[in-house]
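The block underneath contains the structure these notes are about, expressed in structure tokens.
All protein chains of the complex are present and in place, except for one that has been dropped.
By written order: A, B and C. Residues from 1 in each chain.
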Amino acid sequence: MIEKADQIFVLLGHWLVSFLPAALQQPALVLLAVVAIIVTFPALFAITVLLERKGLGRMQNRYGPNRVGPYGLFQPVADGIKSLTKEDIVPLSADAVVHFLAPVLLVVVVFMGYAVLPIGRNMTLVNLDAGILFFFAIGASSELSVFMAGWSSRNKYSLLGAMRAVAQMISYEVPLLMSSLAVVMITGSLNANRIVDAQNQYTYGLPHWYIFTPWGFAGFLLFAVAATAETNRSPFDLPEGESELVAGYFTEYSGFKFALFFLGEYVGMMGISGLGTTLFLGGYSAPLQVLGFVPSWAWFIGKIMLSMCVFIWVRGTLPRLRQDQLMNFAWKFVLPLSLLNLFVAAAWRFMGQGFLRWVVCSAVLLIAYVVMARVGMKREHFGPRSYRYAE
Amino acid sequence: MTPLSGYLLVAALLFAIGLAGALTRRNAILVLIGIELMLNAANLNLIAFWRYGPHPEALTGMMFAIFSIAVAAAEAAVGLGLVIQIHRHAQTTDLDAINRMKG
Amino acid sequence: MSFVLYILAALTVAGGLAAVLLKNTVHCALALTVAFAGLALLFLELDAQFAGFAQILIYIGAVAILVVFAILLTRGSETPKGSAYSHSPLVGLVIAACVFAVLGWAVLHSTAQLPPGTTSATPTVTVADIGNALMTRYVLPLEIVALLLTAALIGAVIVAMHEKEGSR
Partner (left out) sequence: MAGPLWLIPTVPIVASGVIALLKQPRRKLASNLAIGSMVFSLLLSLVAFAHVLSGWMHGALVRETSNFTWIHVGTTPLDLGWVLDPLSAVMLVMVTFVGLLIFIYSTGYMAHDENYTRFFCFLSLFAGAMLGVVIANSILLLFMCWELVGLTSYLLIGFWYLKPSAAAAAKKAFLTTRVGDVFFLLGIVWLFGQTGTLLFYHGGAGSMETHALTALLLERSAFGLSAATAIGLLIFAGAAGKSGQFPLHVWLPDAMEGPTPVSALIHAATMVAAGVYLIARVYPLMQAGMPAGGTTTALSVVTWVGAFTALFAALIAVAQNDIKRILAYSTVSQLGYMMAGLGVGGVAVGMFHLITHAFFKALLFMGAGSVIHGCHEEQDVRRMGGLRSRMPLTFGTYAVGMMALSGVPILFSGFWSKDGILEAAQHFRLSKGPFYMLVFGALLTAFYMTRQVSYVFFGSYRGHAHPHESPKSMTLPLAILAFFAVALGAIGTPAWPWFRGFLNSTPVAFGLSGFDEPGLLALMGTSTVVVFIGLGLGWWLYGNKSPHADQPDVLEAAAPPIWNALRDRLYIDEFYGATVIAFYWWWAKVADWLDRDIWGGAVAGVSWLFKLGARLNRFLDANVVDGTFDKGCEEISVGGGLLSRMQSGRVQTYLRLLALAVVLLAVILIWSSRA
């Protein structure tokens, strides 16, 4: 019974395609899965948006949306309708083609990322041997769409926003990769399923998630920071800092294209949290052995939503950084730490079983953290700002 | 025509296109783009030969391609850095205008 | 199967042509990414999964962005006033054509000697294999490439560094 509940979607898919001729079954199955993904995550997106607006509202002592439907539950629907029916404005001087392609590319890319995430047991769309690499490769190309959006709309704010976004994404992609590399190194595979399997085992009913190791913990924190920056979330949301440049690279977007950007951003967030879940939080595995009866996909979704809540919470809490602080933080703190984390993970791997490696690894990481926080992140006092262009 | 020669032809065409770009464009960056294209054509050749060669398990061509990708990245970085520096210096990226050794 | 090859080839070549021919520099860069993507797909088509993804990650993720940055930093984004081509572009075109002629001729006339692609079975190369190869047989090249990358990194930084005013 539990097995059934766990595999329900898989079985459902097989049952559905069983009506087709054998030749078409495999493609049809894939198609079904794709459709499922494309339906599920926007739905989650809607929920998240509502959650965010309400949650932020509460954090700021407001009600948040509460007019549409009971407790404003239908707010997302209203938003959807609005953005669909809104007039789509394209600036006269804009580069129409690129301006149109940008959001499309973003959404496509973002959804492609889900192809390799194990959403549940036997629920990976394509079980790629180099899955994690694929995810990063795809993620990297989302920078392009951001740039296209910013450049094509011929607007200083957009261009600045795009430039900021791209620079920030590039700088934080490195630590993102590095911190995930530790996991890949330990697992010895780039395959998402293998990584989850490696964590999907229990001693005394406690899971073997990587977050419960010193390097894993550090790696997860670094990953979280880098992911937040990668998705331009507050406190790293300079590219769309309202107070500085109206809405960053999608200033000139309206109507459905804007909605697409919005969608892209959130689905991207979910995707990257999915990756983080897969890498550090044991993917679809249950946090306790006794909870094994809950279907795996539920765990995965649950973990994603949890991390979304964390995103929202952070956004409601932290103030925005300054550009130079952002860059310094990336290159002088996050990157070195994640590099060190790699070495620590290697040490962990080769120090055999036993208590010693816990002490050593944690000690190294802690010391490094403290030292670099003290030395590297000293607050500098800047003279008057000097703006530089490549004249 | 075996698929291999098909790939080779594509590579050759790409190479020629890149070369044309490198030979005819005025903007230094575009020349670099052409060069990148040529490099990629070479990579395609390597991969194709690896795939259809007698010993794909030896991974030689594949490795060669991977290394050349890495090297290409370095090349792009340095090349563009140079272009930017030239632009600072000569206020232009027009290759016909940059024809003096002394600045 | 070669049908896919045709499509991908068409995509790649179209991208390349666009990258070379378009007037607006940024469009060229974007077209270049199309060409890169096509190439990556070709790699995948050739069962070179790792190489394909590496291609996407490095070329689209890094090089293309780098090019775009360079274009913006050199104010090249607006379409140039005069011709986009340097002096007497025809000569260059002719030469490129000659090169293609030679290459194509060579390919077509050596089809007999080339290993027949159809016979060789698809090699199953896992990333682990590549890793092993990198660490054992190709470890020296790996080291050298690492050194090169470091040097290039430093070099690029130094070259593009904004030298102090007054030292001009």
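Everything below uses one rule, namely that a residue touches a chain if its C-beta (ideal position, glycine included) is under 8 Å from a C-beta of that chain, and two chains touch if they have at least 3 such contacts.
All figures in this text were calculated on a predicted structure; none of them were measured in a lab.
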Practice problem: May I ask you to name the displayed chains that the omitted chain touches in the full complex? | Solution: B, C
Quiz prompt | Touch with the omitted chain, as defined above, among B:10, B:23 or B:59 | solution = B:23
Self-check item: Contacting the left-out chain in the complete assembly, out of C:7, C:102 or C:147
Solution: C:102
Practice problem: Spell out, residue by residue, where the missing chain touches chain C. | Solution: 86-87, 91-92, 95-96, 98-99, 102, 105-106
Quiz prompt | For chain B, the residues touching the chain missing from this view | solution = 19, 22-24, 31, 95-96, 98-101
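We adopt the following convention: only the chains that are shown with their structure count from here on.
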Exercise. Report the inter-chain centroid distance for chain A and chain B in whole angstrom, where each centroid is the mean of the CA atoms.
Key: 33
Quiz prompt | Rounded Å distance between chain B and chain C, as computed from the means of their C-alpha atoms | solution = 5
Quiz item: Hey, what residues on chain A touch two or more of the other chains?
Solution: 390
Self-check item: Contacts with 2+ other chains: residues of chain B
Solution: 84, 87-88
Quiz item: In their complex, what parts of chain A are in touch with chain C?
Solution: 98, 128-130, 133-134, 136-138, 140-141, 143-144, 147-148, 151, 159, 163, 166, 170, 173, 188-190, 388-390
Quiz prompt | Residue ranges of chain C in contact with chain A within the complex | solution = 26-27, 30, 33, 49-50, 53-54, 56-57, 60-62, 64-65, 68-69, 72-75, 77, 126-128, 162
Quiz item: Which part of chain C faces chain B closely enough to touch in the complex?
Solution: 1-2, 5, 9, 12-13, 16-17, 19-20, 25, 28-29, 32, 35-36, 39, 42-43, 46-48, 50-51, 54-55, 58-59, 62-63, 66-67, 69-71, 73-76, 80, 82-87, 89, 91-93, 95-97, 99-100, 103-104, 107-108, 110-111, 114-118, 120, 123, 125, 129-130, 133-134, 138, 141-142, 145, 148-149, 151-153, 155-157, 159-160, 162
